[in-house]
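Right, I'll just put the structure down here and ask away after.
What you see is the complex with one protein chain gone and the rest in place.
Up next is chain A:
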Amino acid sequence: MSAVGQLGAASAAPPAKVERSGRRFTGYLLLLPGGLWLLLFFVVPLVSLLAASLYDPNGSIESGFKMTWHFQNFVDTMADYARPFGRSLWYSLLTTLFCLLLGYPLAYAIAMKAGRWKNFMLALVIAPFFTSFLIRTLSWKLLLSDNGFVVDALKWLHILGPDGRLLATTTAVVTGLTYNFLPFMVLPLYASLERIDPRLIEAGGDLFANPFTTFRTVTLPLSMPGVVAGTLLTFIPAAGDYINAQLLGTPKQRMIGNDIQRLFSAGAYPTAAALSVTLMAAIVVLVLVYVRRAGTEELL
């Protein structure tokens, strides 16, 4: 096996060192505008929100709030709002799940099977964005209303009882959320599926993997960046949403966003801020755990 020795010698030479001292500045320059923007409109409000969450809750807009490092705010709000808080996470989890179940096959079909209809179908996915979030959700209110055709049809099919309704139920809220956030799931999924080299899928078939196994061992792992991006883009905004719960639900379907919104309007800044911070922290922790797991798991 002497010829193999020659092969070893054929391996690549170490990459040449790249001169990069001049490039450093370019990087910083490019960071500057966006960095300033974020500082102004993200970091500053964030700090003031964190500060507000520690104000004395007995203040009011008229008398002003005093910074008393009142950490008790967090304990109190959690005691009062644990249920809508948990509900928010639960609803957005369901929403993410339904979006994934609906969105993956859709994105897959557009990326792999649509051929020359690809762009048209993508345009259809984005089409709802041409009207505002609020108006779309309002029209769902009409769609799911007690004498709308959806309820009639479901009653006729005996899926709903004679007194059954869709509006003002958990189903309505989660359906609305799913509808509203579906494009955020589909687009990143499409982008990552579209990028997959079709020869990799052929290679799977060539190496004795049937279509399902090829999907499981090649397509799915390669689309994981899209799955992660899509689930985050769905879960995070859904967890903070209040429009769907407000228009399609009842106080029983209240989400934490509704409470935060109500508290802010009522001038209860410290409580509202403490709830916001808690929600943010919960999301950050969940996302970190999730991304870490999705990143290392081999899925095979």
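Convention: a residue touches a chain if its C-beta (ideal position, glycine included) is under 8 Å from a C-beta of that chain, and two chains touch if they have at least 3 such contacts; residues count from 1.
Methods note: contacts and distances are computed from a predicted model.
Asks: Report the protein name recorded by UniProt for the chain absent from the figure; options are "Acetolactate synthase small subunit", "glycine dehydrogenase (aminomethyl-transferring)", "Spermidine/putrescine import ATP-binding protein PotA" or "Amino acid/amide ABC transporter membrane protein 1 (HAAT family)".
Replies: Hidden chain, UniProt protein name: "Spermidine/putrescine import ATP-binding protein PotA".
Asks: Just to verify: which one of A:209, A:229 or A:286 makes contact with the chain not shown?
Replies: Per the contact definition at the top, the residue touching the missing chain is A:209.
Asks: In the complete assembly, which of A:61, A:101, A:200 or A:284 touches the absent chain?
Replies: Touches the omitted chain: A:200.
Asks: Which parts of chain A are in contact with the chain that was left out?
Replies: Missing-chain contacts on chain A: residues 1, 3-8, 10-12, 197, 199-200, 202-210, 213-214, 217-218, 221-222, 300.
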